[in-house]
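A single protein chain has been omitted; all remaining protein chains appear in their positions.
Coming up: chain A.
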């Protein structure tokens, strides 16, 4: 699906990212993302994760190609979840640069909310980074409130292509 302007703008804000995959036995795996890029056609997200940090997640995604990614803006809790098929590729210098910016923005946002700055690096590292190329099939609003759980295209009032 093509992401609308609201969501593309959202993905350029300071965000935190959590991820889930599932392995062949149906056991879900969890982890965090450290960056996101939107493809020119707005149908694919490049989501950066550390295969060293969240190895079970990276293995599950490599095994089944299934991924869910939830992004939240810490300052106002605006949240979207994306789902679809994915494949992993090695991260290049541009991806790592993007990840560093993502981590710096998230750190600033969280520490402004009172999260001790010293513990935030526990959750985000670029070590052994991979990029999950997620072909977005579904997008849902997870912001607490009346639209929570709705498909984003319906909640945002934009036509889906």
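Just a few scattered comments:
Here is the rule we use: contacts are C-beta pairs under 8 Å (C-beta built on N, C-alpha and C of every residue); 3 or more make two chains touch, one makes a residue touch a chain; residues count from 1.
The rule is simple: contacts and distances are computed from a predicted model.
Comparing "Spermidine/putrescine transport system permease protein PotB", "Histidine kinase", "Arsenical pump-driving ATPase" or "Phosphoribosylformylglycinamidine synthase subunit PurS" against the UniProt entry of the hidden chain yields the protein name "Histidine kinase".
Among A:36, A:49 or A:67, the one in contact with the hidden chain is A:67. Here one chain is not drawn; of A:30, A:94 or A:154, the residue touching it is A:30. The chain not displayed touches chain A at residues 18-22, 25-32, 52-54, 56, 64, 66-70, 72, 81, 83, 113-116, 118-125, 127, 140, 142, 148-149.
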